[in-house]
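This is the structure I want to talk about, given as structure tokens.
Of the protein chains in this complex, one is absent; all others appear in place.
Each chain gets a letter, A and B, in the order it is written, and its residues are counted from 1.
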Amino acid sequence: MSSILSAQGVTKRFGGLVAVDHVDVEIEEKSIHAIIGPNGAGKTTFFNCLTGFYPINEGKVIFMGEPLIDIPPDQITRRGISRTYQNIRLFANMTAIENILVGQEPHLKSSWIGAVLGLPNTRKEEEAAHEEALRIIRFVGMQGRGDVIAKNLSYGDQRRLEIARALASKPKLLLLDEPTAGMNPNETVGLTNFIRRIRDELGVTILLIEHDMRMVMGISEQITVLDYGQKIAEGTPAIIQSNPKVIEAYLGRGATDPVAEDTETEQPEIPAT
Amino acid sequence: MTINWKQIGQYGFIMGIAIWYVCLVGMVETFDSRGIIDGTLFTLGRALLVVISLGLGYVTAMKVSDGNFGMGVMGSLISGVIGAVMTVVLVLAIEPLNMRAMFVNASTSLIEILTFEMESQATGLTILAAFIVGFSVLGGIIYLLPSLPRRAIISGFSAVLVMGMLGELLTVVLGRFDLTEILSDFLYGRNGLSIPGAISIFIFFAVVSVLWATQKDSLQSGVENLPPTQRRTLSWALIVLSIIVLILLPQAVGPYISQILVLVGLYALMGLGLNIEIGLAGLLDLGFVGFFAIGAYTVALMTSTGELGVSGTAIADYSNFWVAIPIAVAVSAFAGIFLGIPVLRMRGDYLAIVTLGFAEIIRILVLSDFLRPLLGGAQGVLNIPKPAVAYAQQIANQLPWYFQTVFFFFVSTDGRIKDPAHFYYIIVIGCALISFVAWRLQNARIGRNWMALREDEDVAEAMGINLIASKLLAFGIGAAFAGLSGAIFAAQVGSVFPHSFGLIVSINVVSLVIIGGSGSIPGVIVGSLVLVGLPELLREFAEYRLLIYGALLVVMMLVRPEGLWPSETTRREMQSDEDIEPVPVGQTAPRSV
Partner (left out) sequence: MQLATNLILYIFLSIGVGYILRSIKDEEGIPKLKWYIGGIIIGLVCGIANGILVSTGSLFGAGFNLDTVLGGFIGGLGTGLFIGLPIGLITAYDMFKRFTFVDGWLLFFKIIIIFIVIGGTISSLAVPKYNSQQWFDFFIFGLAQGGIYALIALGYTLVYGILFMINFAHGEIFMSGAFTAFFVAQSLATPPEEGVPSMLEANPISALMMIFLVAMLTSTIVAVTVERVAYKPLRNAPRLVPLITAIGASFFLQYTFRGFYGSGVEAYPQVPALTGDLVIGDLMLFFALVIVFGIGGWASIFLYKYLKKMFIDTPNLGWLPFMLTSLSLLVVAYFIVPVVSAGLVSVVNNAFPVGADQEVATAAEVAVSISKIQFVVIVSSIALMVGLYYFVQKTKIGKAMRAVAEDKEVAALMGINVDQVISITFALGAALAGAAGVLYGLMFRQVNFFMGFFPGLKAFTAAVLGGIGNVPGAMIGGLFLGIFESLGPSLFLEGLGIAAPYQLKDAIAFTMLVLVLIFRPTGIMGVDLSKKKA
């Protein structure tokens, strides 16, 4: 197993605030890796650094052996990193199919001139893209809802559609930002299985931010814990669960009561939006 | 049952204020010169009073009647009385308060109009009051009628008003042919409709509206029940018919209306360009006129026979309108990209003001003495020749006579394109071409990317869309369309001045895109017909053209914010979340284009 993405000393500052502070993360290929940490720990900022949305101040990110320095977000997506958002950000007034078609953008080659002239290549590509979109819709279990406007979909479907849109770019690495936020336990279980399926069937490496500890412990093979922008722990779920620093970060100094730890795992925090 | 005094009073008061407004702003007096029905005191000026009292009487009845006939009539009566009293007060106040010193239109002729040219003021005021109250009550009664007769009366009445208003124009147009002249002689008197004409128009439109209301459904279902082959034939027949109409239109309506159509077409071309920026990519560009100007100046400098043109230089022999057009389009597109680069990172209102700034900078530079040796300053570029069609006569000679006739619709006999009608065809072809291109782009990958960009720029970028390329393409294509419009404009007018390229043009184009329905191609055409064509028809009331235009914009946005012919996406956007029924699983909503 080789590492698909390695972040080395990634640092991001906003003025005087160090949001991400020299974080090193190695992500194994075809693994499910989770990043956890209290609210404001810099998890989403770290995602934004990986996808090129924020230029990083120090350190480097190496993806499939190549450094991602000064590369704009669209190019990074083309190289195979794709993401979803904590607060769902679909193209609300477009249909589900159209959302997925936009997601396929990195693989479309036809030019606008071809579209104006109605060249057969362009038409063929569009048809193939539609086929592919329908296939993805089926894969995420949204058959028959392809023509629904994204904002009219149910909450769960919107989450699924966001993942579908990210999958449409055929990523090697999928970043999921709190995929189960706002879901009830049943839905969470469904989504957990779905994420496993993505990894197993499509061979996509998955990096996720999550607050639902039960889900994180159940699904992930490696966990990285961030607090105040720094990495405070890393390892398998079993190691993380027993790490005193992690417990302290979540519950505050002095909270070593095992009952408190238990409640924490029972009740996920309300995600900040 | 309680009487809603407050609302009745409110509407009466609004009626009074509205009448004050139209009197003091001068509309009553100016419009009075235009008769609606010949030989009566029913002029356009008084028609304003009629519309106001009728309308507010109607609204009062609507708000207070609660299904009770007597209550409705009484409401409209009382609000009519309030309106009448306020009007009478105005008439009485004009002279003692010397209102003329402030309000230029508070003149004796206004008093004369309001008092129906009666000798004694008391009689006049009594008639005036009775007039307002009467129409207010009539409005109330119309509301309380069952829906069919109500519909008939309203459409008949509006038709009389509109036909009367457009009288002068229609008599000119109808007078072009013998057969239609008879109709025009029947309908119109010297100033406005003749009395039999007015009655027949009223009856005709009333009957048509009733027929339409009752038969519409069966007609629609009839068409839907046709077999597909026949339906295809029907739609083809419609297309062919509309092409024939488009070809014959300028011949039928004469040069004046052709000129208006040319103007509409020029704005539609610009609108189609701006529609790509605003409607699809969501880039609010308030400086669109700049590209129009660039196109116009390119053609002007390349073809002018004046001193600023290329006539003295070596390339003069190769430079004509047909060469200049693609170059003008290319230059504009390039300028669009060039000016698009610095604004790539700006959003929303910042983008709007910067593009506005660019257009103003272009206009000021062109106007300045600094660039006068190149661009002619305020004098502009003159002597732009009309486009010529080479060998027009020879080609015409080869054709059979009926094609020859059609051929000379497009060019004058000396082989030049000079009449409004000739330009009309160029513009229609241009619009068709550009609409086609815009339609193809809209439905292609790039159109989808623009839509995504409009919805959420950050996410669009994260999905792999190249923001820079997509935005610059939108700027470039939009500018190219505007450049084409400018190029045709330069050739048609024969000279270009910086004053033709003010901010007002940009504002007009933005308005027509939004009013037509942002993102929709037919919407742009409808928008330019309404916002450019209609005001041109009322040219003689030039003072009030922009007033009505402004009021129209406000009312349109309040009543129909999605535009006259919205695109699917805009319609969705205008619906708030609560309005939408979630679509049940398994069913599909209509696919968007």
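Just so it is clear, a contact is a pair of C-beta atoms (placed from the backbone, for glycine too) under 8 Å apart; a residue touches a chain by one contact, two chains touch by 3 or more.
This is a predicted model, so every value here is computed, not measured.
The omitted chain makes contact with just one of the residues B:89, B:104, B:166 or B:429: B:104. Listed residues B:361, B:374 or B:429: the one in touch with the omitted chain is B:361. Counting over the whole complex, subunit B has residues 21, 24-27, 101-105, 278, 284, 338, 341-342, 344-350, 352-354, 356-358, 360-361, 364-365, 367-370, 372, 456, 468, 503, 507, 510-511, 514-515, 518, 543-544, 546-547, 549-554, 556-558, 561, 573-574, 576 touching the chain that is not drawn.
Methods note: only the chains that are shown with their structure count from here on.
Rounded to whole angstrom, the centroid-to-centroid distance between subunit A and subunit B, based on C-alpha atoms, equals 49 Å. Residues 437, 440-441, 443-449, 451-452, 455-456, 458-467, 473, 569, 572-573, 577, 580, 582-583, 585-592 of subunit B are the ones touching subunit A in the complex. Residues of subunit A touching subunit B in their complex: 51, 53, 72-74, 77-78, 82-83, 85, 89, 91-95, 97-98, 101-103, 105-106, 108, 110, 112, 115-116, 118, 122, 126, 129, 144-149, 151-152, 154, 165, 169.
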